[in-house]
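The structure appears below as structure tokens.
Excluded from the complex is one protein chain; the other protein chains are retained at their positions.
For subunit A:
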Amino acid sequence: MSIFNPYSRSANQPQQSPDFVSDTKAELDNQSVSGLSYGAGESDTSLETLMGGGVSDFLSQVNLDEGSAGFSKLTPLNSGIEYLSLGDGTVSGGSALPSRGWSDDLCYGTGTLYLSGLAIGGAWGFVSGARTPAKNFKIKFNGILNNMTRRGPFLGNSLGVLGLYYNSLYAIIGKIRDDTKDFYTSIYAAGTTGLIFRSTKGFKSAIVASIAFSGLMGVYQFVMNRDSIPEFNLKTIKQSA
């Protein structure tokens, strides 16, 4: 439930765990799909018997017009198939890029918030710069640029710092809660973020920011991934009722 689930390409699909099958199972599956039988079934056509009469005799037995059925005589797959091992490195999250741990979460979360803050602040500055009257185009253009470079970094820096706080607190709180990174972890992290962010503005302001941030994060998580929160998943509630 990290911050960059919006990029999820596979949000609506059930998550597929990699399915490792044995060699014989894979061969049997392949045979049933393609309709070809490999060397294991036809032991009499091993390479030795095929090659008995020399190369030209062997080649005359291979009918290339049959397609892959003809080719399969060239490679009697007696030896089984080797598969690439994909088991190394655990990844998590059903987003477009699976997260490789807290540092990935931190970089992507902060980068997303920073760049979106920069873009929104730039647009805000563009609008406010375009509204101010100016004598000619050159002054107008300069005013727009001034406004954009004032508002863009302001909003981007603030959101970036918020992302930095949130994502590092999310990792820390998740660690404290025995590696449970769920709905409540993100709520707690958002609340602590608000507390720290407004801590210099007085106690009351910090509490208000904390409640506001955790409320916003709760709404966001509820909207984005309702189905992975057990308390809000209607299907499981209906089943248990």
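Rule of thumb we're sticking to: a contact is a pair of C-beta atoms (placed from the backbone, for glycine too) under 8 Å apart; a residue touches a chain by one contact, two chains touch by 3 or more; residues count from 1.
The rule is simple: contacts and distances are computed from a predicted model.
For the chain that is missing from this picture, which UniProt protein name fits: "DNA replication complex GINS protein PSF3", "UBC core domain-containing protein", "Mitochondrial import inner membrane translocase subunit tim17" or "Elongator complex protein 6"?
"Mitochondrial import inner membrane translocase subunit tim17"
Quick one: say which of A:T112, A:S128 or A:N225 touches the chain that got left out.
Missing-chain contact among the listed residues: A:T112.
Considering the complete complex, identify which of A:S158, A:S205 or A:N225 is in touch with the unshown chain.
Spelled out, the listed residue whose C-beta touches the missing chain is A:S158.
Considering the complete complex, identify which of A:A130, A:L145 or A:L216 is in touch with the unshown chain.
Checking each option in A:A130, A:L145 or A:L216, the one touching the absent chain turns out to be A:L145.
On subunit A, what residues meet the omitted chain?
Within subunit A, the residues that touch the unshown chain are 4, 7, 96-97, 104, 106-112, 114-115, 118, 145, 149, 153, 156-158, 160-161, 163-164, 200.
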